[in-house]
Each structure stands twice: as C-alpha cells, then as structure tokens.
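Note that this complex is displayed minus one protein chain, with the remaining chains in position.
Our next item is chain A:
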Amino acid sequence: MITELEMGKGESELELGLGLSLGGGTAAKIAGKSGGGAWGERGRLLTAKDFPSVGSKRAADSPSHAGSSPPRSSSQVVGWPPIGSHRMNSLVNNQATKSAREEEEAGKKKVNDDHQPKDVTKKVNGKVQLGFIKVNMDGVAIGRKVDLNAHSSYENLAQTLEDMFFRTNPGTIGLTGQFTKPLRLLDGSSEFVLTYEDKEGDWMLVGDVPWRMFITSVKRLRVMKTSEANGLAARHQEPKERQRNQPA
C-alpha cells in the first residue's frame, strides 16, 4: 500500500535528472505487490554528506568524453559498490585530479577521432571501452547496460531490452514484475517508448535514423513512459513539467 508520504517522496526523487537511478537501494524487481512507487525511496539517496571530503563535486554530466564517465561524487545506489567510506573518499579525491588530467589528454585525442572504428569501442588511456551504454527505465532505480556492438538492428536491441526489463520466462519476475507481454518499444503501441541521448545532449526517439548512424551518436538509452515522451525535444529544458509523474 502506498501512502501519500511515500508517493510524494518517491516522485520527487525520480525527478532529479535523466538517467540517474534514484531512490537508492531499491529492490529493482518488484513483485507487483505495491507497484513501483512504494520502492521509490528504500534506502537513502547518497548526498554530499556521505562523502565529507567532497565539496561541491556534484559535477553535471560533461559531454566532453563519450564513454568515459565524468567524475561524480555520488554513485547511483546507496552503498554500492560495497566500498568502505575511507576508501570511497580517497577514490573521489583521485577522480578530481584524474579528470583534470584526462581532459588535457582528451584535447589531444580529439584529433584522432575521425580514424576511430565505426563501432562504439574506443581506447581511452590505454583501456578498452566496450560498446556498453547505460539503459534506464522510468520507475526502475537500477540501470542496466547493453552492448550495442552485440546488436545489429533496432529490433534486436528492442528485444534485448524487453527481455532485460520485462523478462517473460515463466517463474521469473522481470524488473517491474507486472508486464509479461512483449512491449513493442518501437512501434509506439505500448506504454513505453525507447529514447536515447545523443552526443549533443539531446533526447530523441529511437528509430528515426539509420542504425549505423545511431550507434555512433548514442550516449545512453532511456525507456520512457509514452505519456512523457511528448514534446521530447523540449524535455531537457523544462524539468518542471515532469512533476506530474505517475507511479509505475
């Protein structure tokens, strides 16, 4: 049963930004008992208070580095990965100095971008980054990752996502538990649509551009409620519109 208080908290925490998994510590698999809303706030959202040595390091996503994550002081789930706070503080401090260094190197590497292979794999600082990108779904706190290089088409990708978030095997519960029929994320006939954020930071509906072009420009995916997908281009400019969230 969802009380008003829970619902209110859950809603405001779902607000905070595209792609951020919120309401930390949430059991992502909801057995359909009380719906998504009740789980909006299990555990605490990490705040700067949890990282006492971090000042205002809550960096906004910087689009500078495709694939390489910007230094963020708050991870998306409370207490995950399970690293003690002393160690976490030390890592966060390292991130700050490292990102400064990396941005210098990024400047040098941009020149070579044209020679990069067409798929999403890049080599940054000697480490191979696979074609994994984050996928978040409205109402589910824990994000997932998909390997774009393992897919050949939009249909392929949609199938994987449907399996991932709405597993249809009997005896198992998908991440939201309630839906057991295929979603048809691409044809606009279901409750959800698939959207993506491109390199310029704009959110678009998936499926409009050729696949090869898509995988070079996609930064991350979001399974969004159809009701919210209206006026997609304007969304990231007016976060206040999203106050009217419905519980999942």
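Here is the rule we go by: contacts are C-beta pairs under 8 Å (C-beta built on N, C-alpha and C of every residue); 3 or more make two chains touch, one makes a residue touch a chain; residues count from 1.
Note that contacts and distances are computed from a predicted model.
Taken from the listed names "GRR1-like protein 1", "6-phosphofructo-2-kinase domain-containing protein", "Pyruvate dehydrogenase E1 component subunit alpha" or "PAR6B protein", the protein name that UniProt assigns to the chain not shown is "GRR1-like protein 1".
Contact with the omitted chain, checked across A:78, A:96, A:204 or A:229, is made by A:78.
Residues touching the missing chain, restricted to chain A, are 1, 3-6, 9, 21, 25-31, 33-34, 38-39, 41-44, 46, 50, 67-69, 71-72, 75-88, 90-92, 94-95, 98, 124-125, 127-130, 132-134, 142-145, 147, 171-173 (touch as defined at the top).
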